[in-house]
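A single protein chain has been omitted from the complex, and every remaining protein chain is retained in its original position.
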Amino acid sequence: MTDLISLAAFAPLLALIGALVNGLFGRAFREPLPGVIASLSVGIGFLLSIIAFFALAAGEETRVSITLWPYLQAGSFELSLGFALDRLSLLMMLIITGVGFLIHVYSIGYMHGDEGFSRYFMGLNLFVAAMLLLVMADSFLLMFVGWEGVGICSYLLIGFWYREKLNADAARKAFIVNRIGDAGFLLAMFLTVTTFGTLDIQAVNEAAGALVFGSSVLGVIGLLYLLAATGKSAQLPLQVWLPDAMAGPTPVSALIHAATMVTAGVYLIARVAPLFAQTPAASAAVAWVGGLTALIAAFIAFSQTDIKKILAYSTISQLGFMFVAVGVGAYWVGIFHVFTHAFFKALLFLGAGSVIHALAGEQDVRRMGGLGKHMRVTGTTSLIATLAIAGVPLLSGFFSKDAILAHTATSELIADYGNLVLYAILLVTAAMTAFYMFRWYHRVFAGEERFPKKLRDSLHESPSVMTLPLVILAVCSVLAGYLGLPEFAFPNWIAHWLEPSVETPVSFLHLSTSLEWLLIGLSVVAAAVGLGLGYWVYERNRGRLVARLEESMLARLSRSGFGFDALYRAVFVEPAEGTASGLSSVDTDIVDRGLRAGASPVGLLARAAALLQSGYLRAYALAMLIGVLVFALIVSLSGVLS
Amino acid sequence: MTLTVILIPLITALFLFFSEAADPLVRRFLGLLGTVSTFLVALYLPGTPGMSSLWLPGVNVYFALSPDGASAVLVLVASLVMIPTALYASGRVERRTGSFLALLLIMQAGLNGIFLAKDLILFYLFWELTLIPSLMMLGIWGGTKRRQAVQKYLIYAVTGSFLMLVGMLALRPLSGAASYRLEDLLAVTPALPAGTQLWIFLLFTLAFAVKLPLWPLHSWLPDFHEQNHPSGVADVAGTLYKVGGWGFFAWALPLLPGAAAVVAPVLLVLAAFTAVYAAVIATSQTNLKRLLAYASLSHMGLVGVGLFGLHLTGLSGAIYLLAAQMVSTGGLFLLSGMLYERRKTFELSEYGGLSRSAPALAAVTLFVLFTSIGVPGLANFPGEFMSLLGAFHASPWLAALATLSVIAAGVYGVNLYQRLYQDRETQPVADLRELELAVLVPILAGILWLGLAPGPQLERIEVQTRIIAQTVQPGEEIPMVTLGGRP
Amino acid sequence: MVATEYYVALSSILFAIGAVGVLTRRSAIMVFLSVELMLNAANLALVAFARQWSGAGSITALSGQTAVFIILALAAAEVAVGLGILVSIFRYRASTDVDALAEIRL
Partner (left out) sequence: MATFLILAVVMIVGAVGVITLKQPVHAALALVGTLLTLAVTYVTLEAHFLAAIQVIVYAGAIMVLFLFVIMLLNIQGETPPAVLAWFRPLAYIVAVVAAAAIATTAFMEPRSLPDEVQIATALQGGGVEPIADVLFSDFLLAFQLVGVLLLTGIIGAVSLVQRKVVAVQEARADGATKELEHA
């Protein structure tokens, strides 16, 4: 059975080969071939993952580890690279390769006619390989290899149309902010080695369990891993790069900046659950970072006008929800939300992609509207996704979000860190999510048509290669929810499935069933309020109310993304550039000239010595005589003779 | 066998000196012959026995060479990098190519000597021998302000090494060792009184800090690289010649452990500061060569951080990083040579959008840039990781400071790529030609080999690190051998 | 029989006078003469000590006098070359003033 599972180990290799083939010979291939190669390599990876998934489900062992080759070795510190395929990593692999495959197919249509066609698919394949490496790694080091690998691929793909300075800057910003998170990851690894003596995740998890509850060193390790996670999952304070990352092609935003890469932070914390379970402080920090990010991101999403920027802030907000889930100790809930979010967010992005594709690159929602009539499939699938993300009951979003809310309310791990306040925040954010998603759907698909008339007749639905993935994703985003029904009343498959991988001593308050239903009711009310408000503002009053609010301070604050960009530029970027040029001039002027000045006394000494060579013979004779004299004195006085 | 690694380059250099009138292809063939055969010999070096014959009887100086442990690794990597360098030099240096190549090979012989020498005075001999060709390459083939650069480089290098010579010569009489060979000295010098150990170690530090280079003694580096021959070949040789780290690793730390324990924390501060300082400055540079100079200075800061952590992982990591940065920084300098050949300038402001007309060049540059900023899975990462880890054991805060250089490295790496290859297109350039491809293939192979399979090399390095870790017996607070095995 | 110390004192006085001559006289010839004088002062001391060491056998005693004999030969050769140089300098500079030759320095 294990060899069936270990087949999945070839998935990253396949993706890598696909990337190499496209990279080296890409330009030689005609248009769709690179796309086909890339999609195939990811597709086969998907099949392998499914086989492994069912083999693992059937088999009795929960974890298969495959060692590759020894990597680092110094004294007692041994580290060899290897994969650890357990239920959590296989689930993630399914998401990555599954959603990845759909997006690859979609991209064949979307990138049609682009002159960097093969380069695009090389980047996408490389990304899938790196992401698989990240989730399959058995040690923090190999995870870090995948961690930076995805950072690089996102840099390559965000800056795909590198000729515009805007895209290149966005790519650079994403890379540098990710790099800050990676530095945090490095420090966390160092502390892990000094504390546990090894980087093997399973060993660390077991050892962490043995440590005293809430010990400070664990707290620091947790915080460092949190810093790494915020870098990659665009949470406060490192969330500024994701909105700009929309400069990349839309399928890239769908795959990387919605479904897979940004969830790496959540996966990391879930993977190191036993460690976080031991430090309520660090977990509370995770939860609060998630909560605040969710709230702020939702607020910013209100006023955004770019179709993809709204979805980007919505992603940041949903990631905030996942962080709260893993923060409060409900690790399977976090992964469950990752699972469902991957589907409907990818669908939303691909829908936006097909809208942009149809409107020949138009991304501003103010010049869209009423497209539902013209693009049937995109319209309906986007509607399903919007309802799902808004948390409308019986759709996947509702189940995962409700689970998060329920577990936040009943969490004991961070009970004394204000989990109820957090619950309230999340509830409000859920409502806000419903509102801005309704706004998004309405501005694009409903209401009067604001796009130029001449586009009207050429408007057509995207080709089937793009709409088919939309339909598949829509089906998934409806059904996915039923894998994780509320435990107290219904069979919950995903909790049971992830249990062995993330089992921790974390417990939750046991509520009476009536209270559970009350919680579910509350989340339904939140969704209803959000949607209703949206309907009242945009449908009934045709957005007149919004026009009046346009100039208010809140609206400006929201549009500017809470001023984080300006703040970071003023606090970090300018001073950094200032110190850089300052240090550079210090280096050339002070250190350089200083040392040269230090050498000047030697010059003085030389000139003084030259005086002795006056050229007068008699001076030389005198010098000789003095020499004789001194010698004679020494001999006579030192009593050598006697 | 070990002697042949030094003799082959010397002999080929001799032929090359007289090949001035010969046809360029003959020169290229000779250059390749020399470097490739040296590389092949270097491949079989680790197994072979060393040699040790009495050289200066009066003073008991032996001509002792032995390819144990880290020296074989460094010789192997240095000779690997030398192949593309010689090939590119034969293609790109116009004036007196024969003697340029000869100097390059003499430098390679000197470098192999430095790494293999197991006798202190022989080490010093090769240490100075390698300086001469480096100076001549800068002085004869350098840029407009080469004279000041040579003067500064000479003053720094020579003052440091002469003082070191004083320390070296004093070592044997003071300690009463049988000879200047490493094993004889190792038996006796650790027992020297703390005072003598300290001043001798400081003399050693002065010379090695110039070559490491560490913060206050580094200002020769930017000028050295800026004024060198635009093909970047002399810079690669210069990068190989940054052997201060090896000096500390093979000689200063093991011979004078008492002083090392006292001085190392101070040097650790300096090294960490150099790493961050240089990386931050690199972000603001507008001249390509100066930017690469500061980047390599930042790497050497990390090597220093690894060394002065006085920890087994750090020491092995520092030497591995030393080897890896030869390949990556060497590759970057060769690429800068290729860029200069296309646009005849190093000013970054005149570059832009080259990726459209030279995609292969852009891809390779990006790959080598990512290696240089320490992306895991590529050459620099294992060394950097272990160095920082070693330093983390010594002092977490300094290691944290040094890790900031990783971020600054990311900034200058990506900035450089954007200014060269992205944004609007300035002037289309030719893509990689076959000579350049042939030059870059060994570099890329080296990067992948060092990045993906550090295991065997680390094992060899560790043989020598173990000796140092044994002799360096700092106080309890710096765990000497065990890797933080605390439960 | 006069003690050797007196001869040594006398020779040192002559040597001092010769030295003053070398240092103060402007003309090269005069410097030459003073050098000869210093030379003879040295010879005197040698002969005085030859007598002093006669107690140690004739070989050691007479070696002092033989040394003087050799110094004489040396003085002759020295004067020959010295004057030759002097003549050539005179032709070149038409003056034997010592200070006039200052520019031979670096």
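For this structure, a couple of remarks:
As written, the chain order gives the labels A, B and C, with residue 1 at the start of each chain.
Note that in this section contacts are C-beta pairs under 8 Å (C-beta built on N, C-alpha and C of every residue); 3 or more make two chains touch, one makes a residue touch a chain.
This is a predicted model, so every value here is computed, not measured.
Listed by label, the shown chains that the missing chain touches in the whole complex are A, C. Residues of subunit C that touch the chain left out of the display are 1-10, 12-21, 23-27, 29-30, 32-34, 36-37, 40, 43-44, 47-48, 50-52, 54-59, 61-63, 65-70, 72-81, 83-88, 90-91, 96-97, 99, 102. For subunit A, the residues touching the absent chain in the complete assembly are 616, 618-619, 622, 625-626, 628-629, 632-633, 635-636, 641-642.
Quick note on the criterion: only the chains that are shown with their structure count from here on.
Contacts between chains trace an open chain of neighbours here, each touching only the next in line.
Chain nearest the geometric middle of the protein is B, using mean C-alpha positions.
Compared with subunit B, the chain whose C-alpha mean position is the greatest distance off is C. Separating the centre of subunit B from that of subunit C, both taken as means of CA atoms, is a distance of 64 Å. Separation between the centroids of subunit A and subunit C, computed from CA atoms only, is 97 Å.
Between subunit A and subunit B, the centres computed from C-alpha atoms are 36 Å apart.
The touching residues of subunit A, counted against subunit B in their complex, run 23, 69-77, 119, 141, 144-145, 147-149, 152, 155, 159, 162-163, 165, 168-169, 171-172, 175-176, 179-180, 182-183, 186-187, 189-191, 193-195, 197, 207, 210, 576-577, 579-581, 583-584, 587-588, 591-592, 595-596, 599.
Within the complex, the subunit B residues that touch subunit A are 152, 155, 216, 218-219, 222, 277, 280-281, 283-285, 312-313, 316-317, 353, 355-356, 359, 363, 370, 375-377, 382, 385-386, 388-389, 392-393, 396, 399-400, 403-404, 406-407, 410-411, 414-415, 418, 421-425, 453-455, 458-459, 462, 465-466, 469, 481-487.
Interface residues of subunit A facing subunit C in the complex, by the touch rule stated above, are 610, 613-618, 621-622, 625.
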